[in-house]
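Notes follow the structure.
Chains shown are a subset, placed as in the full complex.
As written, the chain order gives the labels A and B, with residue 1 at the start of each chain.
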Amino acid sequence: MTYVDLGFARVDTDRKRRCGFPEVIYCEGKTPDEVAAIAKTILEQDGVLLGTRATPAHFEAVVKLLPQARYHSRGRCITLETVLLPKNKGRIGVLCAGTSDLPVAEEAVITLETFGNQVEKIFDVGVAGIHRLIVERDRLEGCNVLIVVAGMEGALPSAVAGLVSKPIIAVPTSIGYGASFGGLAALLGMLNSCGSGVTVVNIDNGFGAAYAAATINRLLQSAPTGD
Amino acid sequence: MTYVDLGFARVDTDRKRRCGFPEVIYCEGKTPDEVAAIAKTILEQDGVLLGTRATPAHFEAVVKLLPQARYHSRGRCITLETVLLPKNKGRIGVLCAGTSDLPVAEEAVITLETFGNQVEKIFDVGVAGIHRLIVERDRLEGCNVLIVVAGMEGALPSAVAGLVSKPIIAVPTSIGYGASFGGLAALLGMLNSCGSGVTVVNIDNGFGAAYAAATINRLLQSAPTGD
């Protein structure tokens, strides 16, 4: 059987085989009890639990069933590993433009570490003080993949893309004055980046960026194949 | 009398006294004959003619009445001066992020020069190759005001704002792939600029930026007053 049917949820227990990572719980809109039951099932099957967009109420229900679960309040994540995923070589850089973008960056960092990656944090390097970014060029180029988190106009990925040769995944945040329209400004800015090859995930979706970066990094662990 | 009534138009002949510059013709939506009649009235009153968003058909009608009028096809402007506005000291910088933004930049340059300003052109300095911008820092700082024209994500004003201490007027352009949505991405990017003090004009409105810059530059021609 490739999934466990809890009635209100079908936990995809075949996912790790197919996609490389176990299922992750998106907690928003689920009741605490539902989250806890799904969490228990995933942990039993895959040994690695990650819940995103979790409220303290979600965590309370989970920790009753799984007392070793941890809550990361700024990144709003629940984690617990009984089986460690293999530790990857190389690093993934997580940049953010301003301190206000930290909650989204933390969601990315937690996801990356849960999935076995080492993280290089380079925070508060927005383009309004571009020298703070340029001095980090070597550290950036030394990473396998870069996640760039920014709100407001979302210009940081464009600047980074012009400095390095590594894949860049941009995460717009909902930080900004009125016409940021909940992150729309940063999202459109990143989609229209003049920096070639920048790809983009949903607003405030630190998890999604980390998942994509971890997928690339996992590929890099083996020697090249094919013709 | 403070205006001339042509029936279909009331040419504001008091404007130069009140606002410092003569009236300018926004040609879009006007018939060629209307534009020509307004042009003649303005020139007679103020000695300086500027028509923006002018089509070749507009120009044909104008040049019949005013044979010395000139047409600037890329910037879509008609100009003619019989009385030169005083030449201002200092320069106004016009930057653009990419070659595709040149038509809008040219509208700004023509407006600035018609209004008596000297222009410093710094083209194709987008943030994807930030070194092309940084080498120009002194030239930028040497200007009184900077107009920064950019499409796509509109990130250039933010980068410029972090390098210099001069007023920056940003002009979003409608250049870009699909989700630029006719310049909306660049507009929102500039309005949300993390570079403090950037102000913004309408999409593709090179004229408006130049008018604002010229207003600041005119102020700078006199010694400071007041307490």
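The rule is short, and it goes like this: a residue touches a chain if its C-beta (ideal position, glycine included) is under 8 Å from a C-beta of that chain, and two chains touch if they have at least 3 such contacts.
Note that this is a predicted model, so its numbers are computed, not measured.
The complex is a homo-oligomer: 2 chains are shown here, and the full assembly described by the structure file contains 8 identical copies.
In the analysis below, only the chains that are shown with their structure count from here on.
Computed from the mean C-alpha positions, the centre of subunit A lies at a distance of 43 Å from the centre of subunit B. Residues 97-98, 126-130, 134, 151-155, 158-159, 161-163, 176-177, 179-181, 184-186, 188-196 of subunit B are the ones that touch subunit A when the two sit in their complex.
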